[in-house]
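Left out: one protein chain. Kept in place: all the others.
Up next, chain A:
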Amino acid sequence: FHGDGSRIERNDHHIRAVGKGDPQVFAGRAGEPGFRTGDPVVVRDMPALLYTRTPEYVRGATGEIASVAYESPAAEDETWDRPDAQPEWFYVVRFRLSDLWCGYAGPATDTLQTELPERWLEPAA
């Protein structure tokens, strides 16, 4: 066992992903994406105790889906290595900077894109 990583349990993910890559190893496991490119969405303001990758600055903001990115378990589950984590769709979401920041001084065409898993999004009214 000395110096041999073959029996380390947490290497399983790596072994599954060889030849595919990550997030490609999760392809086909999230079902139909709930949003399409161009859809207006609002970022939900969910509790984020201990860990999240959804930046505070987009909570509650309205943006639009710039692209449907890939399938993957959410970082909020992966970070704790949850074995039953269900992959979900990720989206690149585009926001106008003037919608994110009160008093944004640049032109209205300035934007910011960030990537969010489906659980954090709901359709904009």
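We take it that a residue touches a chain if its C-beta (ideal position, glycine included) is under 8 Å from a C-beta of that chain, and two chains touch if they have at least 3 such contacts; residues count from 1.
Just so it is clear, contacts and distances are computed from a predicted model.
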Q) What does the UniProt entry say the missing chain is called, choosing from "Vanillic acid non-oxidative decarboxylation protein", "NADP oxidoreductase", "Nitrile hydratase" or "3-methyl-2-oxobutanoate dehydrogenase (2-methylpropanoyl-transferring)"? A) "Nitrile hydratase"
Q: Spell out, residue by residue, where the missing chain touches chain A.
A: 1-5, 7-8, 14, 17-25, 53-55, 57, 69-70, 72, 75, 90, 92, 94, 97, 100-101, 105-107, 109-117
